[in-house]
Every structure is written in C-alpha cells, then in structure tokens.
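With one protein chain held back, the other chains of the complex are shown just where they sit.
What follows is chain A.
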Amino acid sequence: MTQMTRRAALVAGAGLLATPALVRAQTVRELTFYYPIAIGGPVPRIIDGYCEAFQRETGIKVNPVYAGNYGETLTKAVTAIRGGAGPHFSVLLAAELHSLRDMDILTPFEEIEGAGDLDAWTRGFFPAFMANSKAGGKTWSVPFQRSTAVYFYNKDWFRAAGLDPEAPPRTWAQLVEAGRRLTQDGKWGVKMSSSAGNGQWTFGAMANQAGHKLMNDAGTETYFTDPRAVEAAQFWRSLAFEHRITPQGSIEWGVLAPDFLNQTTAMIWSTTGNLTNMRTNARFNFGVAGLPGKDAPRTVVGGGNLYIFKNASPAERAAALRFARFVAAPEMAADWCMKTGYLATRPEAWETESLRRYTSEFPAALVAKDQIPVATGELSTFENQRVYKALNDNLQAMLSGGKSAQQAMADTQAEATRVLRPFRG
C-alpha cells in the first residue's frame, strides 16, 4: 500500500513537471543515442551513469552507443539513418549544423510535441555555445559537450627555462619568445594539431586571434583570402619554419596529450575537455591558459551538441528532448564538467554548490570559462566536411613547406567557393 502511494506521488510529481504531451512520451521504452569521444578519461562510464539515472527517473531506457570520434560518429549516424535504423538522437559536432540541415534528417526542437517554453530554456545556455544551434529561425540542437580551445603548459619547464610559470604567454610575440627558450634538442616549445578534422579548429582560433572570422552566419561564404586570414596562416607557418619551435609537417590530434604528459612538448593547444585527463595523469606541475592572440588572448569554441533526428516518432522525439533537458540540469551539467573538464553549458550550473567548491580547489577549471567571452564560433558552412578538407589539406601542405601561406589560403578559398556555389544566390 505504501509502495502504491509512493509511486502515485512520483507519477503526480512527474506530471506536474512535464507538460501533458510528455506523459504520452512515457509509452516510449527505449531510445538509442550515438556519442563520440574526443578526450581522454572514462567517458563511457560517465555516459552510462547518466543514462541509468535518466531511466531511474523516467523509466525510459537510453542505449548509448559509442561511435568513434566526431567524424566517425557523423558517418555512422547518417549511414544508419539512411539505412532506416538510425539512432533517435546523437551528439555530433556543433559546426555540422548547416550540413545536417541540408541532409534533411533533423527535427527542429520547436516542432517537438511538449517542447514547452523552449525559448526560456535555450536562453539559459551561454550565447557563445548557442551560436551554432539556431538557423532559419529554429533551434536545431542544444549544447552538450562544449569546450573552448586553451593551452596547457609545463610549469616545471617554464621555471627551468627562466620563465615565470605564473605569467604564461598572452600574445603571439610572447609565445614565440617563450617557445624559443623552451625548445631544446628533441623537445618542442609548442604543438598544435593540423591533422584532418582538427586543423580547421586550430586555424579558426588563429584567425580570431588576428581579429578575423572565416565565414558568414548563413554558412554560404568563406573569407580565407582576407589579409588577416593570411596573416594567421603566416604566423602558424613561421612557428615551424622561421622560429622552429614546433615540428614541420602535420601533427595528429591524438599525440598532443601523450606528448605533453611524456614531457616532450612544453605547451599544447588543446581543449578544456582534456582538463581532467591532465589533472589525473600529469606527474609535474602544469598550468592552463587562454590561447595567446596577436594582441590579447582569443580562442574558438568547440565540441558537440545534441541533435534529435526526424526518423524518431513524435513520442521518441519528446523523450529525447527530455533527456537533453535532463543532462542540462544544473547538477548534471556541473557533474559532467567536473568529471571531464568540458564546460558546464549554462551559467546557472556554475552557481551550484558542487561546482563552486570544485573551482575554488582547482582554479584552472575557471580559465576555460573565462575564455568564453573572447571565443568565436567554429568554422561552419554547408558542405562542411569538404570545406574542412580543403582547408586542412592546404594547411598541411603549408606546414610541410610545400606552399606559402598566401598560396594555401588562395587555394582553400578557390575550393570553398567552388563547393559553396550551389548554396548562394
């Protein structure tokens, strides 16, 4: 009898929280959800934990499927959807917005039954993270595993080289100066990734550092031949060829963290998502700082958003939205932030007791948050992967010495213009 009343109370409570349509969504028993992993650490265990907590609260079983890195997850999700057996929702790169819309596989959140007061909810995210979510007056995704580009530096090395470990470089000139003093035989001053899938992210930050944005908001035009874009490219090239503080050739994203932890590189341009990994595994003092800019720190946001797919039934869409709201709740977002280093996507999460305590013990976590105001949106256009490839190929050619910065940018622009032609006018 007591059990019955408890359950009745729970149902009544859920009914109060949820809009009527959500009650219908409870006929949904299972959801499938794809997620990528782009950082170190026990991410699957954390995700499993959230899905179990969601099931305890709602009775809906969410099957999380780890699907590789961002690119692989996108490929698997789209292939599965075209094959008719796709996931109901997925974490995919925030910057894929325009490409995914072009494939016509997304559900705008406004069209989900029982979405409730969507505006009030989406306004609660950091605006910089919502930059890649809205288009054509609709909301197509909400932030989940979001980060900003930051750099990690080895404080012990800084001290040994006679640099102040508490005053890491804030400008390009300071970066070059520090890099020259840190680079020794077989040890590099700084490394940033130029590999497929990552070069465009690094370069987006550099362009912002020179005060430039690479594309328009509609995702139909790119501006690679702008003098400031060329300046950014020239700066990157000079690190390898003129100052020789970074290796020539392309650098894989995956080697950055091991290089830093093995102390073969003094500074790595990485993501806040790696913070917990570094904190757990570094056997030396390390610091976190915002990426240096031409004049002052500037960076780029990155990471994945939650998208809900059209192939899900209305009830499944509503349940997926419920999951999105569940993981965005302040306590959950704070927990995600502490366990991975990804940024809690809503200001209110940073006000929670647990996250306040965490940041007072580990102030490095705040560095990333402080970068949000000086961060630009990620390069995002239609035919996104094609534009990425054009840019990354040219960056790699430039960094192996095959092309000048000018040439690399001109070639990228020519290819991007060709690819984007059908989307203009």
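In the analysis below, contacts are C-beta pairs under 8 Å (C-beta built on N, C-alpha and C of every residue); 3 or more make two chains touch, one makes a residue touch a chain; residues count from 1.
As a working rule, contacts and distances are computed from a predicted model.
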item: Options "Sugar ABC transporter permease", "RNA polymerase subunit sigma-24", "histidine kinase" or "Lactate utilization protein C": UniProt name of the undisplayed chain; value: "Sugar ABC transporter permease"
item: Chain not shown: contacting residue from A:Thr27, A:Gln184, A:Ser360 or A:Ser400; value: A:Ser400
item: Hidden partner chain, touching residue among A:Glu113, A:Asp226 or A:Glu252; value: A:Glu252
item: Absent-chain contact - pick from A:Thr79, A:Asn216, A:Asn285 or A:Ser360; value: A:Thr79
item: Absent chain, residues of chain A that touch it; value: 71, 75, 78-79, 101-104, 185-186, 194-197, 247-252, 255, 259, 262, 264, 383, 385-386, 389, 392-394, 396-397, 399-400, 402, 422
